[in-house]
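Report on the following structure.
Here the complex is missing one protein chain, while the rest keep their positions.
The first chain written gets the first letter, and so on, giving A, B and C; residue counts start at 1 in each chain.
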Amino acid sequence: MNVDIIALRREFHQHPEPAFCEIRTAARIAQTLEAIGIEPQTGDAVIDTSGVVDYPTEIALEAAADFAVRTGADAGWTTRIRQSGTAVIADLPGDRPGPRWGLRVDIDALPIQESTEPDHFPAGNGFVSSVSDVMHACGHDGHAAIGLKLAERLVQDPMFPGSLRIIFQPAEEGGRGARSMIGTGVVDEIDHMLAIHLGLDLPTGHVVGGSSGSFATTKLRARFAGAAAHAAASPQEGRNALAAAAAATLAVLAQPRFSTADTRVNVGTLHGGESVNIIPSWAELTAEGRAVDDAVMADLCQRIVRSIENSAAAFDCGAEVIETGGCPTMASDHALAERVSQIAASLGATTEVLGKMSGTDDASLFMRRVTERGGVADYIQIGAGNRHPHHSPRFDIEESSLDLGVALLEKLLRTAGDQALL
Amino acid sequence: MNVDIIALRREFHQHPEPAFCEIRTAARIAQTLEAIGIEPQTGDAVIDTSGVVDYPTEIALEAAADFAVRTGADAGWTTRIRQSGTAVIADLPGDRPGPRWGLRVDIDALPIQESTEPDHFPAGNGFVSSVSDVMHACGHDGHAAIGLKLAERLVQDPMFPGSLRIIFQPAEEGGRGARSMIGTGVVDEIDHMLAIHLGLDLPTGHVVGGSSGSFATTKLRARFAGAAAHAAASPQEGRNALAAAAAATLAVLAQPRFSTADTRVNVGTLHGGESVNIIPSWAELTAEGRAVDDAVMADLCQRIVRSIENSAAAFDCGAEVIETGGCPTMASDHALAERVSQIAASLGATTEVLGKMSGTDDASLFMRRVTERGGVADYIQIGAGNRHPHHSPRFDIEESSLDLGVALLEKLLRTAGDQALL
Amino acid sequence: MNVDIIALRREFHQHPEPAFCEIRTAARIAQTLEAIGIEPQTGDAVIDTSGVVDYPTEIALEAAADFAVRTGADAGWTTRIRQSGTAVIADLPGDRPGPRWGLRVDIDALPIQESTEPDHFPAGNGFVSSVSDVMHACGHDGHAAIGLKLAERLVQDPMFPGSLRIIFQPAEEGGRGARSMIGTGVVDEIDHMLAIHLGLDLPTGHVVGGSSGSFATTKLRARFAGAAAHAAASPQEGRNALAAAAAATLAVLAQPRFSTADTRVNVGTLHGGESVNIIPSWAELTAEGRAVDDAVMADLCQRIVRSIENSAAAFDCGAEVIETGGCPTMASDHALAERVSQIAASLGATTEVLGKMSGTDDASLFMRRVTERGGVADYIQIGAGNRHPHHSPRFDIEESSLDLGVALLEKLLRTAGDQALL
Partner (left out) sequence: MNVDIIALRREFHQHPEPAFCEIRTAARIAQTLEAIGIEPQTGDAVIDTSGVVDYPTEIALEAAADFAVRTGADAGWTTRIRQSGTAVIADLPGDRPGPRWGLRVDIDALPIQESTEPDHFPAGNGFVSSVSDVMHACGHDGHAAIGLKLAERLVQDPMFPGSLRIIFQPAEEGGRGARSMIGTGVVDEIDHMLAIHLGLDLPTGHVVGGSSGSFATTKLRARFAGAAAHAAASPQEGRNALAAAAAATLAVLAQPRFSTADTRVNVGTLHGGESVNIIPSWAELTAEGRAVDDAVMADLCQRIVRSIENSAAAFDCGAEVIETGGCPTMASDHALAERVSQIAASLGATTEVLGKMSGTDDASLFMRRVTERGGVADYIQIGAGNRHPHHSPRFDIEESSLDLGVALLEKLLRTAGDQALL
């Protein structure tokens, strides 16, 4: 077998799957790893979905498994992954002692309807999403492909010190995936934790060695409970949960900016009500806060919760707010970032040592765990010439960025010293 | 065949179907009519669904047809009704010349999850809704059963002047059903138009001969169009359709009361947004206004539309507002109401001649057409001891009201003079 | 002295004074009563302002007293009334025993800027309000003039059974005036309690003998307390009381209509915030609810308070809500209303016996007290051809209605039997 990175990326792109439903993707990753001679790890050793909020229903998982098999995934892997969760780990030993590296690549897609305009590259080239309302709009298709190609290279030529663990992580979007894996200890023995991201509005051929300034985030879900009533015959007997949710939406968005840290707030979804002629008895919204400072994040989260709960009470409704996901801020090790930057330059890339990572990535959970245990961590940004922003229906990456990603990581590993950087 | 009115009502109750999906109900009505010797009319002659807003999708209709056959409906009728719409008409000739009567009975259910508490009569007696989130919470199961039993009586003994057309109407809830039928001329030859309603918080054994003070209503749907964007990386590139919809919801609810007519406003449902971490690009709400005066209704409707469109613009979003349903106010003919009341009294009922009808019923469309063409119309209220309000998960009717309904209508027809009341 | 009712009405109109600042008006009433030979009662015997919420400040009272003297009020009465409150009572004994009648006329104006357009009668005839932002926009100028003219007639010719107490009441608008008087027992010995109102969109020459369906009302004031902060340097240290008040405003307006009783809600005023560049630490609003049913009023009031308090909490602010005024519903005695209607007819008026009173009047407090003690009460509506609605800048009454008002009341008293109507 010879891993065709472009073909793999396109296959993933065409078959996008949302958080924790990445059964086809994970099965194909496992299959590919097997084909190149690695025994993939899945299941309880690498993921524990028991605490995941809003884990997909059995019906959704069944549909995802059907989709996997129908579109060419191995039936055996599909079954195993459908039962145990969509995380896959590949362990690659080097040929001599050295640092234990970790690399997180995420594999989930987003609930977005992809553009079918012909000048949208995937549409014009026959690999646009085959699934309505799901789309790889963040480049994770490329991440997965890079992970597999890198694995092939290191298996075919294991001449590097130490070892590499590649973590194919589900559910990065929404901040639930790293949480579901971290408790199994998957990075507890890692010395050097890496994560990569394609795109980020950087040109292809540009690499940012390390990242800072990313947002911590907390994702929340609020359920409003009121009482239904006939909207004409007895409106006063209703307790209007939808009015409550509307007021809460505006109250959340009206929370103040902070002078102490850049922040974000969003109410991403809202659903509620029975019928046009019934006073709505229920509503449900999802909201998030972000801050480039963990203490500010905690403060902001408290404010959002307060806004929601009291807006509900203003309409005599209850609101149950739970945290569904989240992650802390991240900071890259400066020395490691410099090293990455130098290697990138040696491969012909334009580079920066450290750059702002203006989003959120739950790789920060793995990074923080490793640094708390004495290791170092780095979040690498690899330009991919995206002409449309992440999470937009026309987002796309230039595929030549994929080879650069593989080459960069490979060279980083092969040229690392035999000692962990501490 | 002998129509068992209680069994029929329970069967309909157990198999509730929402607006325009009443395939099983309509098929069973058609079957039952055939069994008692009447050729039911369905299809283009009685319904035109081409202009119906939000008519169910093919998928929904297919599912409804599957449900019908799976739960015992005749396959032939199911197929015919699935294709042409869920209205059924039964024409019953009397034994001598006389006025042409019309009777509207509605057959649709509501998107409500029925109570399964054992002291809820349908739950305790084994005929609770078999379908999650759909429920006969307005007594239309009883209306349909009364219509069929009345048909049987008049077929078995056609001793009455003139004729009776029973209109089994879909989609009363939401005000789309009468609209879909009226254009086919189904009441254009009617002299005396009747409609009945069970419940209305009246005790069983009480009949209100005629109704006034009902609400005109307009049902609206608004679609908000903004632009999606990454909630952290580029929130300012989004145009927040969900914030717009939340603001619109509050603006609609904040419209003034009128001193000139009792009014109602409701935003019944709201859905929007892609994902917690995306600035929402879309939202959709349904709203209604009601007024006991047609001019006030027009004014209120204009205000609701204005609120929605401009609230959208406040967030740089568009809003497309369309009317999905509605109907005018109604007024019963006083002489006819008095007659009904006298007959009810003769059957042992307590009675009022005219009573307020504190809801809305699109039977008003049929009534208005008939009166505009020189006929008379009457909306009869038949108490059914409902202990919980209409549209609540515990709504129920006392079944002894059904026989009274049939007896009242039968006696009205049999004792009417041979001349139309003009 | 000969009371010129038109001149008096115009004088009052030109010198309008808001609630509890009616120093000039009360002084002129007292003066006029003295001139016709009646010793007016004022002060502690007839009013207790100690419990009045938002009673005018000393500065405002001083300004009102200055205005009174400057515009021709008697200095002695001005001083007395400024100290003790703006209520005046005139007791008029008949010439023989009989029922004790009470008549409430109110004397306060509204915070409205009167129209100066030449086709607005007071503007075109030289008696438009001389005070910016205060206006007799509800006809109380006419009520006071009727009270004085009636007093003159009954003094000049006291041929009527029993007695009449005329209560010149301050602060009807806002519902604080009757409250401030009732506790002193001013109507505790009254057998027949009357109140009159001019205008009410009825033509001049039309009299409605009695009233029903008026609104109970509760007036509220809410003070929101947050924390100020520099809007750029530390917005997060603020707690935004103005955002809270804005949310509360919408939440109050969005409270449901009731099917059980006609209701009203209003947020009439809102003030808040320090400066454009400071996060607002305070806001204050006034709100009212109305309902044609006292129990619904209590329920609605609770909802308004809940909306306000919890909207405040949604923005981490406090809200102190207090009741500033209010009154119950009213009902006129049918026999008395019939009597009034007959007398009006005898004077050439068109009449109705009972009519809806579609506003609120705190005369209801006096009326209720009297009926609770075994007496009867009646609220008489006297048409005055107002072409613009009450409380609008162009409201005006046709002055010929004043004579009819006096004649009606005079004849009612003179022709009453010698026994109280019980």
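Throughout what follows, a contact is a pair of C-beta atoms (placed from the backbone, for glycine too) under 8 Å apart; a residue touches a chain by one contact, two chains touch by 3 or more.
These numbers come from a predicted model, not from an experiment.
Remark: the omitted chain is touched by one listed residue; of C:E11, C:D141, C:E288 or C:D333 this is C:E288. Of the candidate positions C:A27, C:I47, C:I81 or C:I112, contact with the unshown chain belongs to C:I112.
Touching the missing chain, out of C:L8, C:I279, C:V296 or C:L404, is residue C:I279. Listed residues B:A7, B:A313 or B:A345: the one in touch with the omitted chain is B:A313. Residues of chain A that touch the chain left out of the display are 250-251, 253-254, 257, 259, 262-265, 358. Contacts to the hidden chain, counted on chain B, fall at residues 232-236, 238, 240, 243, 247-248, 250-251, 254, 256-260, 279, 296, 299, 303, 306-316.
Contacts to the hidden chain, counted on chain C, fall at residues 110-112, 173-174, 200-201, 215, 217, 219, 228-235, 237, 240, 242-243, 245-247, 249-250, 253, 264, 266-280, 283, 286-288, 290, 324, 358-360, 389-393.
Just so we're on the same page, only the chains that are shown with their structure count from here on.
One rotation lays the C-alpha atoms of chain B on chain C, and its angle is 180 degrees to the nearest 5. One finds 65 Å separating the Cα centroids of chain A and chain C. Chain B has its Cα centroid 47 Å from the Cα centroid of chain A. For chain B, residues touching at least two other chains, in rising order: 250, 253, 264, 358.
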